[in-house]
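Here the complex is missing a single protein chain, while all its other protein chains stay put.
Take a look at chain A:
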């Protein structure tokens, strides 16, 4: 199956070319042809107007131009070809972007008399931006330049010069006359100098199987299929190959497991799944996996981040993209809030010039932006993977799709500003005490006592309490695995800043996942700051008996979902600096044990 997008200016004869392809390959049936003959006659046209086959909506027929993407189907003995016929004139660049987003091949038309014009360049640029691997330049209306080989060569050389600036893997040129059919389906007798194949033959033969990414295994979880004795994660393979026995991790939580089975639609057993198969995966372990999670291999993970650099095409005339604007961003099976941090530049798609003074992107404009998402995305660069590297922006006011985005490889180039004050210059040395454990385990009581004693002793200290922070810093987060990971990450970052400033940061946070805590520890270690993980190890029965806020009761009653210790896991620390149990004493005694950790540190 080949998906192809076509583009050309209004008068290049694109609709005629497609009509010709369909007609000469016998994809047009008798009644469709009769309707076209009828309309051609009505309009007083002498010849059959093949463009009428594709110009579908009344407005287009009346204006004689294509106004929207139309899909056509062509089946040859070799291939099924899906044609996304997109209009070429200036105001409909967005349609070309739409058509090219799923295309394997882009067909660009130029008029042999006019040669490569601004629009041809724009279309080629869009095709390359959208990662279309194969480009065919059809030089049409060869009949009007006396089938001239020189003219064809001239256009070919001109286009090549431009295409060198683009990222196009495969470029082909075909001289045609759509009106008369030369080199469309059959080789032309009028251009004996042309040594290539007909357009249709090229479309049938072009090799596209290796355009997919078969290296980086990616399964964005789309839907969880559950019955009494079956739990499977359904989704469309976005990259790589997955098979039973594969070791996998589920992001963002980072759980690891192994693939138990892979099934196609209807439960058919699949030995190896690859893009674009729609599959259902069962894992060996019972994990908390939800839509929006991503299954991949442990040593080949996507980028995880909230700072997204991307090329964006703006698709609406009703508003413009400006820094500070917020949208819903849809990426794989995730939907998150995103804010435009910066418009880095606007690209003039005719000259490829970058305008860094631009302040907004309007309809059909393309530019590079920096976005910040509310929760991390699991992504690859678009160049590497079209599925995990693409997104759309939806305007919440109108619900319209307003932008198409292609994510760039994240650069490690966020510049650190050097500090004038060294850590040892400060009056006191900071650190982080991280108290983790179940709800009602006594974390906050102990932490409050630790803070009181430190401050009383004249030591700068500050309590970062998980519940309290959810009222402000983390007010936008929920309790999904992803939001919890982000909650922990943010508290970790804040604690690190406090510690860096010379304060003892005391964190009281359930932080149920080991991977999240380990990430915070790693950040501290990398920053040269002491980090002590304190595990408040109160058994769940004890916590539940205390239940000061009535949370356990509500969770048991099913009113709260995903409550740690009831229906969500708590992963015990493997490297805790200190473990506190109820039998070790009262909160004051436990606080004293925590303070002992400070001995020897600053």
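Criterion: a residue touches a chain if its C-beta (ideal position, glycine included) is under 8 Å from a C-beta of that chain, and two chains touch if they have at least 3 such contacts; residues count from 1.
Criterion: contacts and distances are computed from a predicted model.
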Hidden chain of the complex, named as in its UniProt record, picked from "Sulfate adenylyltransferase subunit 2", "Pyruvate dehydrogenase E1 component subunit alpha", "Putative ABC transport system ATP-binding protein" or "ABC transporter permease subunit": "Sulfate adenylyltransferase subunit 2"
Candidates A:114, A:180, A:330 or A:452 - the one touching the absent chain: A:330
Contact with the hidden chain (one of A:391, A:434 or A:462): A:391
Among A:222, A:341, A:360 or A:374, the residue in touch with the chain that has been omitted: A:222
Options A:278, A:553 or A:589, residue touching the unrepresented chain: A:278
Residues of chain A in contact with the chain not shown: 1, 29-32, 35, 39, 54-59, 61, 67-73, 75, 79-80, 82, 94-95, 97-98, 101-102, 209, 212, 214, 222-223, 225-227, 230, 234-236, 241, 263, 265-267, 272, 274, 276-278, 280, 291, 315, 328, 330-331, 333, 386-387, 390-392, 394, 396, 399-401, 404
